[in-house]
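Here is the structure we will look at, set down as structure tokens.
A single protein chain has been omitted; all remaining protein chains appear in their positions.
What follows is chain A.
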């Protein structure tokens, strides 16, 4: 008996250095969008700090795998060997929403959820020249003439779209959805008066305070970035939707390596310098790690599936 325990102990000891050596080669951090975008900037910022936290000459290499609305990159993360050397930036709800409208070789269970960094809430926003001074006025007008109010979105099947759908569902108001190619075009159309309302995320309204009026933010609490804007909840609409960006690994990752990565990512988040950089880039941080993050992903997946079942977008 004693011998067995000693043997296990010895094995454990000999196994320890092996684990402690992780990472022994460069870690690949996959970004499913092209260089220069929001996800890419996040990845490069995280990579820089993660390298320092892992220490011992660890290296984190960002690899852009753009294409098919992110699907190619997300597939590459999901199907990589779960050895801790391939991790990736995960965009919610986009990554899981697209599994509804086309064939995808992954789903919500294909990933090990390490840590979420950015939680960028959607808003209801109008141009400053708009007649709508409040959410109430907007909804009243939409009820009066169903479909007369146009809502500019960055695309169908994303958080902008889901926001509009959820607002319709919970208020009974009907809108005409206009999906542009990207958030910037939707914002310009809003400012030019070509569409009446937008549902873009809060970070996309930063820098345009004089041009656009945010009527409500679709989050549980008011945002530190725009604390004067009420939440939809305060105004009687129980709707929350946001764009999330975190770090995931393929499912089946060794729990010890997962813990190492989670701890390192938590330490990155605790770094004041990192927080300053994220704030400068206009990224609202809502850090969650491990199970909490996995729960968020599951909830987002269900929202997307429900909307798809009720009102498929293609």
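Criterion: contacts are C-beta pairs under 8 Å (C-beta built on N, C-alpha and C of every residue); 3 or more make two chains touch, one makes a residue touch a chain; residues count from 1.
The rule we apply is simple: contacts and distances are computed from a predicted model.
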| item | value |
| --- | --- |
| Missing subunit (named according to UniProt) among the choices "Blue-light-activated histidine kinase", "ATP-binding cassette domain-containing protein", "Putative tricarboxylic transport membrane protein" or "Acyl-CoA dehydrogenase" | "Putative tricarboxylic transport membrane protein" |
| Residue among A:56, A:228, A:280 or A:309 that touches the chain left out of view | A:280 |
| Chain not shown: contacting residue from A:66, A:82 or A:290 | A:66 |
| Positions on chain A contacted by the hidden chain, ascending | 34-38, 40-41, 44, 48, 62, 64-69, 71-72, 75, 101-102, 147, 150, 155-157, 176-181, 184-185, 187-189, 191-195, 204, 206-211, 277, 280-282, 313-314 |
